[in-house]
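These notes are about the structure you will find just below.
Excluded from the complex is one protein chain; the other protein chains are retained at their positions.
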Amino acid sequence: MNLYLLYTDIKNILSSKRTSYTILIMAVFALVFGLVIRFSSEGLRTALEASAPGSAGVFEYMWFEDVLKFLLLVVVSFGAFIISDLEDDGTLGLILARPESRIAFLVRRILASLGAFFIVFMAGAVLVGIIAIGIMGDLDLPLFLLHQFFALPLCLFVIALAFFLSVPLRTTTYTVISSFAISLILSFTYAFSLMTGSGTPSPLNPLALGYRILVNAPLVEPMIYAFVFSAVLFAAGTVWFVKKDI
Amino acid sequence: MDSQVNFSAMIWHRTFRIIFSLRGLIAILFSFYFIGAIAWMLPTITEQGGVIAEIWKTFSSDLAFSWLLFDGALSKLVSIFIAPLFVFDAISGDKTGERMPIIMSRPITRTQYVLMKLSSGMLAFTLLFLPIMGIGYFVFSGLVEGGLDVANYFATCILFVALAFFCMAVCLLISALVKKNLVSFLAAFGLMSIAMTANASKNTSDALLASAQLTPHYYATYFASPFPEPHDLEIMPFLGCLVVIILFALPFLYLTILKFKKEDL
Partner (left out) sequence: MGAIEIKGLKKTYKDVEALRGLDLVVEKGEVYGFCGPNGAGKSTTLKILVGLVHATDGEASIKGIDVINDGVEARKHIGYLPESYGMPGWDTPRKFLTYMGILSGMSKEDAAKAIEEIAAEINLTENLDRRIKTLSKGNKQRVGIAQALIHDPAILLFDEPTTGLDPIGRNEVLDAMKAFADKGKTVLFSTHILSDVEKICDTVGIIHEGVLMEQGGPEELRQKHGAKDLDEVFLKVAGHG
């Protein structure tokens, strides 16, 4: 693999508007939800603190339970853009005409997208933590960042799902919307199962990883499932892409 | 050729294209998922602790269910996802797909074009939403103790159609302002998320209640929510809520038409 090309791809993603929008959206959500918690009535804080399971504070609880669902819309774009943005601007054909196999091309693009996402997400998380501390005063920043790190397999699954759907759907917009819809359904499924008192959500649902982090539930098994499902989606998408006519 | 443009044919044509498309499928699947999920949750959710069980104990089952369905779920689903889904690329899509020159070379005014996009989105939404909610009524009636007040249920459905009108007017303006479809959808989603936050938290403080009253979401859930207090369905308040929601939408529609009229395509 041409590491310079990989580095160039990562640099392109990091310098794109998508990156700045992602960090901006994370910051805005942190601000809005922080202010809601800060200026809500005592009753709400008490209710939230009662709901917030485990050692997570109110902010982290809302972050994982509410904000992450909205953030998925931005996360899927990293998966959708692996090939969709090249299709959108018409350069896919030009790039695939180069002396590089489709598999090598895809592996490079996938790694670049994941690498860039990791950097953006963690940088955004640092900013979010600083905003939360600034508004509310009490947040264990290292613990918050560690929890975001553990949530990465959830994001990996969502990116893999978006990539898989981008192969048949081709347009970025429909890929983003479809993968977001599926991610939301998976999110709601575990949330609804909690509301019916089913206990800790199934480890098979990658979208429940955030909640499991909050309640200090075992993480190894759901992480393995998330990695396996992601690998299957990436592999299936790759095979499909390699075989199809461009 | 000397003929009047068949406005209604244009609208119906586009409406059916929306319904029988991927976005129509997503909207239908999402809606049935929610009905199924709520129906599945209902028998046990009221037994669990937490806010929902408290509300079930405090208010009638009918009102508590309406709050859960409309205020808790649908006001979010409709305003931030389903309504934007139908119009987010109404204008930006024709621009990026380079269809604008061909379409606007037809004998239609720019105002007609914008109204056609909005009308077909609204019609598609209504044709999907009301029947699915009708099915939901029969599913939920059997599950809610004492049944559901049919008038209140469907009156709220109509207010939600008006809420979708507001959301679509906003999303259409965004679609006219931005060039890319994805940015249009993200902007619509983000804006609607912020707009519905106040109403979603209206029971938590007076400040948030006051903010909620500045959004159409509050009036859409007026008869379905026990917060700040329950309201019985009456014709004049119902019409008042309907008019208020529509009035919220009109400035956005006006701005869209104004923007689109001035543009070089």
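All chains are identified by letter, namely A and B, in their written order; residue positions are counted from 1 within each chain.
Heads up, the rule we're going with is that a residue touches a chain if its C-beta (ideal position, glycine included) is under 8 Å from a C-beta of that chain, and two chains touch if they have at least 3 such contacts.
Keep in mind that this is a model prediction, so the values were computed, not measured.
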Omitted chain - touching chains that are shown: B
Among B:A53, B:M104 or B:L177, the residue in touch with the chain that has been omitted: B:M104
Hidden partner chain, residues of subunit B it touches: 1-6, 9-10, 13, 97-109, 262, 264-265
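Keep this in mind: only the chains that are shown with their structure count from here on.
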Subunit A and subunit B: spacing of chain centres that average the CA atoms, whole Å: 27
Of all residues in subunit A, those that touch subunit B in their complex: 21, 25, 28, 32, 36, 39-41, 43-44, 47, 51, 70, 73-74, 77, 169, 171-174, 176-178, 181, 184-185, 188-189, 192, 195-197
Parts of subunit B lying in touch with subunit A, wherever the complex brings them together: 22-23, 26, 29-30, 33-34, 37, 40-41, 44-45, 47-48, 50-52, 81, 85, 89, 181-182, 185-186, 189-190, 193-194, 197, 201, 204-205, 207-208
